[in-house]
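A single protein chain has been omitted; all remaining protein chains appear in their positions.
Right, subunit A next:
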Amino acid sequence: MIYWELFLAFFIPGILGYGGGPASIPLVENEVVGRYGWMTTQEFSEVLALGNSLPGPIATKMAGYIGFMEGGVLGAGVALFATVAPSLILMVLLLGLIMKFKDSPRVKQMSTLVRPTIAVLLGVMTWGFFADAIEATGTTQTIVLAVISFVLMERFKVHPAIVIAGALLYGAIFLGS
């Protein structure tokens, strides 16, 4: 039952991803690539990379696209709903209760305690990205692209969208062989 699988695949990252959408991407990958095998790691990386060249929240873009590929428009709706709705409904319903506890150290500890784990998940994913890139384009190109984009984004604060657009252009011209 594809819709139920789609729901589960995006419900779990949605309900466990502390730290916003981007932090939950490794969890999405785990479900989509690891458990259900809808995509290979390579495909997932490419979709994620292209998703980042567009504006808007990344978790919902991934959900919408993967849902659409697996189950059409309804699939996209199910995946979006599973990503967004559970924590939103919880937030609206438990509003009073949470307002009282939002400064509670215990609630804060919940989100701080998972940070090292999320760092690891993101780090492992980064590793995978570079491994893919090296395999596809070679070590030199990968290092050049990574260093240039790092310097542009972190040192000169160039907008990520512009850097990605530049990379797309560079790829179309120099890597298209």
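In this text, a contact is a pair of C-beta atoms (placed from the backbone, for glycine too) under 8 Å apart; a residue touches a chain by one contact, two chains touch by 3 or more; residues count from 1.
What we mean here is this: contacts and distances are computed from a predicted model.
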Record-based protein name (UniProt) of the chain missing from this complex, from "glycine dehydrogenase (aminomethyl-transferring)", "Asp23/Gls24 family envelope stress response protein", "Chromate transporter" or "Branched-chain amino acid transport system permease protein": "Chromate transporter"
Contact set of subunit A toward the excluded chain (per top definition): 12, 14-24, 26-27, 30, 45-61, 63-65, 68, 76, 80, 83-84, 86-88, 90-92, 95, 98-99, 101-126, 129-130, 132-133, 136-137, 141-142, 145-146, 149-150, 153-154, 159-161, 163-164, 167-168, 170-177
